[in-house]
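Missing here is one protein chain; the remaining ones are kept as they sit in the complex.
Right, chain A next:
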Amino acid sequence: MWAGLWASQFTTPPLQCHVTSTLTYENDCKPDENGKKGASRWSHCRKRGADGNLRKSYEVEEPGKCSHSSRRPESFTTPESEGPVSRVKNWGDEVEAEEMRSNVRRDMHRYRRRILEADFPQRDRKISSGSSDSRDSRDSKESPAKGDLETDETTLIRRQKQINYGKNTLAYDRYIKDVPKDMRQPGVHPKTPNKFKKYSRRSWDQQIKLWRVKLHAWDPPAEEGSDLQQIEEIDLGEIMDFELDVECSADTESQCPTSSGASLLETEKFKLKDAT
């Protein structure tokens, strides 16, 4: 008997799923307001839209109704990607990512302008007071030709994150208060790597490591448990990100999902103790 009922459901034209009694949703619902939710012929049978959010007028008391929505994937993992992706984006994360992107773009514009100025020096060139990581355009030996800039946004953002980790330390704060920029001596004083120059992955990561080691010279004075203090400067988020950058094979740009955060924590502790 049930089989018969099922069969009758399935022989009706697919566009009209005869489930209208409790569904308050009309078939000709404007696909636009649920545009993101996937306007397929089964849309109104589905509990969730393609973006993962519950549809507004879904009524739960219809078990087994549209089981030919087996078109819905079991998980939200697409074959090409690294793994299940969180369906609902976090506003805080999104805003911070957007901020980082626009900061990098702004830095790029400033840097390009600075390079142009270096090529065509003006009489009273004003030194900008804003902090920036790429101030060496005036050194024509090092200054890259206009076509030789690193422009890949993913790379730039990754490099900027690494720079930010270094700048978020007490050591860096103390360093910039201690030594004004015009008093810096090359070789003696640590210099932030220039993210716009072309470097291999390995080279860049090495420059960052050396820069951070040098910065440790400005660590706050040793107190009881100062080793602990230094380690606490690095939070786990930093480790995970840094590790992804470092552990992957040096010449590839791919992000390898690893989970051995602990091993890098050990490496970091080791380096810090080395540097003290």
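Throughout what follows, a contact is a pair of C-beta atoms (placed from the backbone, for glycine too) under 8 Å apart; a residue touches a chain by one contact, two chains touch by 3 or more; residues count from 1.
Keep this in mind: contacts and distances are computed from a predicted model.
Protein name for the hidden chain, per its UniProt entry and selected from "tRNA-splicing endonuclease subunit Sen2", "MIF4G domain-containing protein A", "5'-nucleotidase, cytosolic IA" or "glutathione transferase": "MIF4G domain-containing protein A". Of the listed positions A:90, A:151 or A:200, the one in contact with the omitted chain in the full complex is A:90. As for the chain not pictured, it touches chain A at residues 30, 32-33, 35-36, 56, 88-92, 94-96, 98-99, 102-103, 106, 168.
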